[in-house]
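Have a look at the structure below before the remarks.
Excluded from the complex is one protein chain; the other protein chains are retained at their positions.
Chain nomenclature is as follows: A and B, assigned in order of appearance, with residue numbering initiated at 1 for each chain independently.
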Amino acid sequence: MRRLKEIHKIQELVFELKVGEAKAEKVVTLSPTTMMSEVRAVLKSNKIAAAPVIEHDSLIGIISVNDYINWLAKGDPDCPVYEKMSREVVFLFEDEPVVDAIKSFDKYGFYEFPVIERRSGRFTGIITRRDIILGLLKAIEIDYSKMELSSYSGRHFFNETAADEISLLFTYGVEGRKIQRGGEVASSLKRNLSYLGIHPEIIRRVAIATYEAEMNLIIYGEGGEIGVRMDMERINITVKDTGPGIPDIQKALKPGFSTAPDWVRELGFGAGMGFPNMQSCADSFEIHSTVGVGTTLHMGFPLEASENLMECNP
Amino acid sequence: MRLKDIVEALELEVVTGAKWLGNEVNGGYASDLMSDVLANSQKGDLWVTLQIHPNIVAVASMRELAGIILINGRRPEKETEERATQEKIPILVSRLPAFELIGRLYQLGVSGMRDA
Partner (left out) sequence: MNDTISLDRRLGIIYHSAVNRSIYERSSMKGSLYLEEIVKILEAQVLLDEGWLRGKIETIYCSDLMSDILSFSDSRSLLLTGLINPQIIRTAEMVEIRVICFVHNKLPHEDTIELAKQDEIVLLSTKFSMYEACGRLYIAQRASNIT
């Protein structure tokens, strides 16, 4: 199904991409006073079949290989191109869609067309079939990445559901010490968020932060609860435990600080990057803890991916 | 190959152990798991790791390793540095990630092959 959507996108591009966007700007032109005898060299060395004749930024005619051959065949004396050029030039406007250019190529059989800016009448470049292909390829690449961004919309679910206010709440229980089950919650959440059509980069951040929090609950917190609340703007995650609590929060937040016992380190954990990772993934991060009572964490993430969404690099 | 040559060739930062850069390096070992290093490293190995806690010094000392290289620009904990000075274990730092650093060490001729 995605394939079909993509092909239709390309069809649309042909109508959306403008001649002005695809054209080549640095082009070879002739002045009206250029002599016919020079034309051959110009066309040959630039490997073009025709060159527009320009005076003061205005297109006044066009000289093609055919015009040159005719002049040569007749044996007329050398003269400025002004006298031999075709004055009836088929051109395209900057703002026309490339589909018109394509139709014109087919209709007239020319290899290229001069491009004119509609209002001022200025000559601004030339468009060839190759330019159109390159322009479309570029547009596809840009569009493709935009498509990726827009096909994920957290709002999608909320928009389809009618209510004055909507919020989704997922609650997960985490058992203490059951290290082999570590990551189950993060994994579940990851899946749920992808069903809801949340942008992959947001899911990634949420998953990483939740995973770290989950492991903390298992290793240190003696188990606890993870609550995920989603509304139209944000994903809010609350992690609660009734474990030993953290005596020095500032210290605990420092990268590398860890109270992990050896057996935990042997499993690859305990590097002391849990909190710092959570902080770099979440937009907002709050931690409250009381020794002997427990710890509560609040993390907030955006629901939508913005254009300048940075990758979470814990 | 001496540790000194490697430090120069890879532009490593010497955090501690400048006096012992004359150590002979027999091979390379990479792991972040203490049990692994204890079980499989060999005397004279240059150890590449991310771990910065003081246990790394104990392990390196026990196995008589040539030195420790921390990657990703990681700095050792204060206690780690102190212990390393005591135990005469050079600690070096590279800004490169593990794979890159190991690759370059390998290219210099520091091998990871063990005698069976």
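Simple rule for what comes next: a residue touches a chain if its C-beta (ideal position, glycine included) is under 8 Å from a C-beta of that chain, and two chains touch if they have at least 3 such contacts.
What you see is a predicted model; the values in this text were computed from it and never measured.
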item: Selected residue (touches chain absent from view) among A:V28, A:I60, A:L136 or A:L168; value: A:L136
item: Sole residue of A:A24, A:V89, A:L267 or A:I287 that reaches the chain not shown, by the stated touch rule; value: A:L267
item: Selected from A:V28, A:I60, A:V89 or A:I179 as touching the chain missing from the view; value: A:I179
item: Residues from chain A at the interface with the omitted partner, ascending; value: 6-7, 10-11, 14, 99, 102-103, 106, 133, 136-137, 140-141, 179-180, 182-184, 186-187, 190, 204, 207-208, 211-212, 215, 267-269, 271, 273-274, 277, 311, 313-314
item: Absent-chain interface as seen on chain B, which is shown; value: 27-33, 36, 40, 48, 50-51, 72, 97-100, 102-107, 111-114
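Throughout what follows, only the chains that are shown with their structure count from here on.
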item: Gap in Å, rounded to a whole number, between the CA centres of chain B and chain A; value: 42
item: Residue ranges of chain A in contact with chain B within the complex; value: 256, 258, 262, 265-266, 268, 271
item: Residue ranges of chain B in contact with chain A within the complex; value: 32-35, 50-53, 55, 77
